[in-house]
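Comments concern the structure below.
Chains shown are a subset, placed as in the full complex.
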Amino acid sequence: MTTPFGRRIAAVLSRRLVGRYVVLGIGDPDAAVEPGQFYMLAAVAGWGGGGDQRPYLPRAVSVLYARHGEVGFLLEDVGPGTHRLCELQLGEEVYLVGPLGQGFTPPQADREAILVGGGVGIPPLAMFQERWGGRAVVGFRSAQHADAASLFRDPAIATDDGSAGHQGHVTDLLDSLLEDGEDIAVFACGPPAMLQAVQSRVARHHVPAQLALEAPMACGFGACFGCVVETVSGYKRVCVDGPVFDAAVLV
Amino acid sequence: MIEFCGIELEHQVINASGCFDVLAARQVFGEALVERFPFAAYVSKTVTLAPRAGNPPPRLWESAGGMLNSIGLPNPGIDAYLEHHLGEYSKLAVPLITNVMGSSEGEFAALVERVDERAEVAAIELNVSCPNVATGLDIGADPRGLADLLRVVRPLTRKPLIVKLTPNTVDVAACAAAAETGGADAVSLINTLRAMALAPRGGGRPWLGGRTGGLSGPAIRAVALAQVASVAARVAIPVVGMGGVSSGADAAELLEVGARLVAVGSESFRDPAAGSRITAELTAHFAESAA
């Protein structure tokens, strides 16, 4: 299944707030998307002129859902690019290239999938759970952010400030699961610190894990070699060799 | 049909080296990439004698109307390039230009000799924006250095030699003239401008793994226009103009100041088919101005 060649123009079909995030639905007929894949997005109008006279490049955004000719994204305003995407209104046009990248490999039948998500990193896992099931443990900064846990079926929640669910890191919740569960496989996406914590824990417990990474990207289709991450077999491009990597290959 | 150093090209828009990886793009976009290939020729990413891993990440930074990169020329080395990559590239219906870089005249010579053996290669581009091991300055920044380099490599091949000039110099036209005198068949410019970015809240720590990087995109287009114009006014050999081209109008301006071909780099990151779009816009542009 290959990606349509070139940049397409599509309209914003739906927009809603979930906690501190914006969920954007963009028209993309018959998009065949795997959990963990992403699109490169840019607004057609007003892409630029934000902080530092940016954005200039499109932004990589994970797919939250793909159904009825609509692809959904979860966005957090962290800078000029996501700011512009977050303020997009119904009917406004965006450039999109995608779906891109290697998504998650579905879990083997004999292992329970544990979905570990942090903050705006949850979309690939929400899509994973909808497609293949699995137990979600998700961490957020605060209760307002944690509203986005509603994107999962009965998730276990952790918040840094304890304003919702367990006070502490999502990896605390993972620990208990790792203690009493052998036949599990971990699928994680979130901030670098969280992913490193997950990586060391699954290594210690010899549990298989797939991690969805982020990296600064220019193109998203392997053209610029800018998004590399170090693996046991050298630098790999997150956009084409990832964003999902087997935890064991990451150094 | 456009003639360039004896090579027949479908149109005047090619890719800038290092800004389009055909192997990856074909995996992603499939046969459509080959059937609707956006460029009139394919310029491969810079290849060196030995394999290079490239610079540690982060390698990218976005700046006002442009971007910085410190990719660090990762490549499999000339042997693997010739053995594995070239065969794949030659499946494209367009002429191939191999871009090579050495850190000494000897390395350049070895690279040119190896590439010269391969019939699939239509032309060789010399990336001279590389620090001279002795002086630390770009070989291409000094007309004398360029003359010396061409004296060594020119006799080694009958394929067209394109010298990709560095913009980080005093008098780029003098460098172009030195390349022409040395027997270059064409020159290409501009390469990226030396630039730097700091890590957010990093107290002065460089953001890029390579410490400094190269600035590209619309931010440098006016600099490219000035350098291409001064070079085209100085030399008789064809000029490949590039730097910040994102539309047919931008491409037309480089042609109007004397470029024979236009290369598209960063814009392909924003639009994988930018080459086709710009070619179409260029045709429309000249149709208009003719009417």
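Each chain carries a letter (A and B) given by its place in the written order, and its residues are counted from 1.
Throughout what follows, a residue touches a chain if its C-beta (ideal position, glycine included) is under 8 Å from a C-beta of that chain, and two chains touch if they have at least 3 such contacts.
All values derive from a computational prediction rather than experimental measurement.
Overall stoichiometry of the protein chains across this structure file: A x2, B x2.
Basically, only the chains that are shown with their structure count from here on.
Separation between the centroids of subunit A and subunit B, computed from CA atoms only, is 34 Å.
By the touch criterion given at the top, residues 2-7, 42, 48, 52-58, 95, 97, 100, 215-219, 221-230, 234-235, 237, 240 of subunit A touch subunit B in their complex. Subunit B contributes residues 18-21, 23-25, 27-30, 32-33, 36, 45, 53-54, 56-67, 69, 71, 74, 217-218, 266, 268-274, 276 to its touches with subunit A in the complex.
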